[in-house]
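To keep things clear, I will list the structure first and then write my remarks on it.
A protein chain is absent from this complex, but the other protein chains hold their places.
The letters A, B and C name the chains in turn, as written, and every chain counts its residues from 1.
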Amino acid sequence: MINDSAVAAGVSAGGLGRAQLHELYHYLQLTRQVEQALTNLYRQNKVIGGLYRSLGQEATAVGAVYALRRRTDGTGDVLAPAIRNLGSLLLMGAPPAEVLRQYMAKGNSPTAGREQNVHITDYQRGYLAPISHLGTMIEILAGVALSFRMRGERRVALGFSGDGATSTGAFHEGFNFAAVQRAPLVVIIENNRYAYSTPIERQTACESFIEKAGGYGVWSECCDGNDVLAVFGMTRRAVERARAGEGAALLEVITYRRKGHAEHDPQHYVPAEELKHWQERDPVDAFERRLLAEGWATPDELETIRARVAEQVERARDQAESSPMPEPEGALYPVYGDAEIARPWTRLSLPDPHLA
Amino acid sequence: MINDSAVAAGVSAGGLGRAQLHELYHYLQLTRQVEQALTNLYRQNKVIGGLYRSLGQEATAVGAVYALRRRTDGTGDVLAPAIRNLGSLLLMGAPPAEVLRQYMAKGNSPTAGREQNVHITDYQRGYLAPISHLGTMIEILAGVALSFRMRGERRVALGFSGDGATSTGAFHEGFNFAAVQRAPLVVIIENNRYAYSTPIERQTACESFIEKAGGYGVWSECCDGNDVLAVFGMTRRAVERARAGEGAALLEVITYRRKGHAEHDPQHYVPAEELKHWQERDPVDAFERRLLAEGWATPDELETIRARVAEQVERARDQAESSPMPEPEGALYPVYGDAEIARPWTRLSLPDPHLA
Amino acid sequence: MATVKEQTVRPREKPEHVRHTELGKPVTLLEAIREALWEEMERDPTVFLLGEDIGSYGGAFKVTEGFLDYFGADRVMDTPISEAGFTGAAAGAAHMGMRPIVEMQFMDFVSCAYEPLTNYVATSRWRGSGPVPLVVRGPVGGGVRGGPFHSQNPEMAFFHTPGLKIVYPATAHDAKGLLKAAIRDDDPVLYFEHKKLYRLPALRETLPNEDFVVPLGQARVHREGKDITVVAYGMMVHESQRAAEQLEQEDGLQIEILDLRTLLPLDDDAIVQSVRKTNRLLVVHEDTRTGGIAGEIALRVSERAFEWLDAPILRVTAIDTPVPYSPPLEDYFLPQVSDIVTACRYLAKY
Partner (left out) sequence: MATVKEQTVRPREKPEHVRHTELGKPVTLLEAIREALWEEMERDPTVFLLGEDIGSYGGAFKVTEGFLDYFGADRVMDTPISEAGFTGAAAGAAHMGMRPIVEMQFMDFVSCAYEPLTNYVATSRWRGSGPVPLVVRGPVGGGVRGGPFHSQNPEMAFFHTPGLKIVYPATAHDAKGLLKAAIRDDDPVLYFEHKKLYRLPALRETLPNEDFVVPLGQARVHREGKDITVVAYGMMVHESQRAAEQLEQEDGLQIEILDLRTLLPLDDDAIVQSVRKTNRLLVVHEDTRTGGIAGEIALRVSERAFEWLDAPILRVTAIDTPVPYSPPLEDYFLPQVSDIVTACRYLAKY
């Protein structure tokens, strides 16, 4: 199924064979349909907290992560998603039911309800939970990549950064350290034109985000983020360079955030024509057209994939919905490794009654 | 003396007239001789704390600041020096005796002994005390420049950053904000090859520091930092662009730190040939040769300047040495504007005696 | 990407949503804050706002909704995502005579500006670089299922830094009066807005139409009582009030509630005065337990009112973990009214 030789096998697009192209389509569909299920659950108040969609950007996470060595035994490449990279987790093997439970704050979610949305870690599958503070994960991933280089492991770390997150000091310090250490870190700047309501023009005065690469002395490339094969190809080049010891890379994908920052944001700051322009460039539709036009898939095959995904998501939603919320004492999950350090874990501590 | 028309007046080097060239020489000499006096005082344990020399880099501070509008009434350009820009303060009008008192932690120093070395603020003359944390002043200066732009004042903020300080998140966040706001901020990266013992190769993988300009979308230039006229010319172009509303600029000067990081650093990590190479390119000697070769000054004129500076420094040192140390209670200088907030300002507070 | 310059035609009229008080209508805590910002910006042209998405979006919580159109992009400035950068820049502008107000989208992100705030801003006056009249404001607090990074109470990160002031209002009146005082103050002020109080209907209050300030550094007796002093702030003032009502009904206890309002400088005069009356002290804070402000309060009381204490000083706080996301966990994490009741009963019996 998912395997390394994927890259070399086929003769068609980007070296990918038919089965692999179908797999890409599967994960594009899975991402979109899981998110659609989340939107429905959100409207029913079953997603706790905000919901951040990647509608129209799915090709970035899916295409990029398809270029990684995905393993389930903790020996593969490692990534940290940003908020709009749910697809990357799915492709790394996160079961949809787990993901839905996490968004629904269930007791049997990967974090047992302590954390939210894509904040999930799985060292075996190779993904690290981000924290909300933008930029921080680039620092963390610099160290992940550094450890690979230090130990001579041919593994790569992949990070995502929003256009907005590039302005953080954390992005700068983390990426510069990786660059100077020639650590195998690939960072994809997902330029979706907005950071919340802030357009890129108020984020940076640079011509394009890969202009930043020169300042770090790293390799860079930019591509159409709504073309899953382009994203895959570009990422693969960067990943294989990094794997070969040629150091970090800074990539940019040009895409667009079709929904508001989160479901609660009506995005009134977005011009209607802009939205329309990008609707017409939907990455899933575009890939579908391409698959059919090139003869890489038949309409029936695609329909089968979509139906299989729908079923999968339906089953996952049932599993998640029927899962229990956590027990309150779950909040007492240890902050320290030493079990005995427990006393201050209380809201109120009364002196021994015999003193009273 | 020091005035705006300096730039336009002469017909010789960089538009500078003879008097101005002599003035530049004066300040190069003043910087070097004040620092030499400090070294002597340091050896006598009269400089409290560390001493950070700019030997071999004096042309940067002096040449750059000569391109500013210097005023004494708080309406001119504003700068924040880094640790190796003592010359910039002198050129902005800081009296040498004040500077020496500050290094000697005297009670009548500009900070009354609370702060050290170049950490001196004078809003009238236009300089802001840095803090030790590298990069922070770029944030502060971004706001200084922003306020000029917001109020339509044709003033410019000038910042210095070491090669090492460019790696800080503060540098990135501060400069990016100024760039996107087209604030009149000029930052000079003083590439002296080392940050403490760390060579630039371990600081960044970029080809040269002005490669960073593209990532911020700003104008940039690089020049020989040991050529005072080159530094002056380059800075003047950037400053006048900024003054005209064309936004921030990132400049680089190539120079060399001839002493250790501080007087206590024997710089054993520096190759002897490297040191020799740069000794031969001493910026004061080079300017002296140029002045003579071009006929801009006679040996007598230069000797007169040197003697005048020596006398000035001698007098300043006497004044500083005879100044008293501060009274201990000077530590209680207010941290708040409200005078009554004083109670916790004590090392020990005993309950009212009638309770005991 | 060339910089966009908004074309702003400044409308003549103040929009409705900042005229509640003018029209004699009650305001929520959020509206009180909004009016304070607006009025101070009208009063003083050096006051300006900067932060993420505060312009056309009006801020994540819509505090500055409508400000951009009226005041223009230079006074309502959207920033890049760089809390240290724009906080430091605000300090620089403050040096030059401006009065910047920085919005943190969530106060959780003020941790990114910890360095310039504690090293540069707090020390500036003392270092001889003059005052930094700067306000850093934004939403804090839990109970809204925001998870570990949108629910923090970061007061103790700064409480230990001489030179900063920390303000944390619990009522609409105080929110407005304290914010105005903070903006006019020459010292840097961190101003915390509990996001669960922002729109709480019970906090609606009709405010005086005249300009008023609530001086910084003064606690307020929220409820008078003679039996036990409960020191609280923010959301916990209201939780303490609920506990006090229950204790009055069920136990006949008269709880005095002191709302700190300003955490730094701490109004220990008010605390000591109350404790000398009630002889019993409970501190309630939503913040986590170890290293919370209760400790400093206990020491000040020990130093100044030890002889008046008839019982140990106790505290009700959140537990020592990050703020959990899932409702049952977060509810377990946060201080409960029942905890306050239990603590007060214990103290009363002591």
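The criterion applied here is as follows: contacts are C-beta pairs under 8 Å (C-beta built on N, C-alpha and C of every residue); 3 or more make two chains touch, one makes a residue touch a chain.
Just so it is clear, the model here is predicted, and its values are computed rather than measured.
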item: Contact set of the excluded chain (shown chains only); value: A, B, C
item: Option from B:167, B:181 or B:312 whose C-beta touches the chain left out; value: B:167
item: Per the touch definition above, residue among C:264, C:284 or C:340 touching the missing chain; value: C:264
item: Full-complex contact with the absent chain, from A:184, A:217, A:260 or A:326; value: A:217
item: Option touching the unshown chain, where C:86, C:149 or C:168 are the choices; value: C:149
item: Of C:65, C:205, C:256 or C:320, the one touching the omitted chain in the full complex; value: C:320
item: Chain B residues touching the omitted chain (full complex); value: 48-49, 105-107, 111-116, 119, 131-135, 164-165, 167-170, 195-208, 269, 325-333, 335, 344-351, 355-356
item: Chain A residues touching the omitted chain (full complex); value: 78, 110-112, 114-115, 119-121, 123, 128-129, 131, 133, 136, 138-148, 150, 157, 169-170, 172-174, 176-178, 180-182, 217, 333-338, 341, 343-344, 349-352, 355
item: Absent chain, residues of chain C that touch it; value: 108, 111-112, 114-115, 118-119, 123, 126-127, 148-149, 156-157, 159-160, 162-163, 264, 266, 287-288, 290-299, 302-303, 306, 309, 311-315, 320-322
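Here is the rule we go by: only the chains that are shown with their structure count from here on.
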item: Chain whose mean Cα position lies farthest from chain B; value: A
item: Distance from chain B to chain A - Cα centre to Cα centre, in angstrom; value: 45
item: Inter-centroid spacing, chain C versus chain B (mean Cα positions, whole Å); value: 39
item: Intercentroid distance (Cα basis), chain C paired with chain A, Å; value: 35
item: Multi-partner residues of chain A (each touching 2 or more other chains); value: 167-170, 201-207
item: Sequence positions of chain C contacting 2 or more other chains; value: 1, 3, 79-80, 82, 84-85
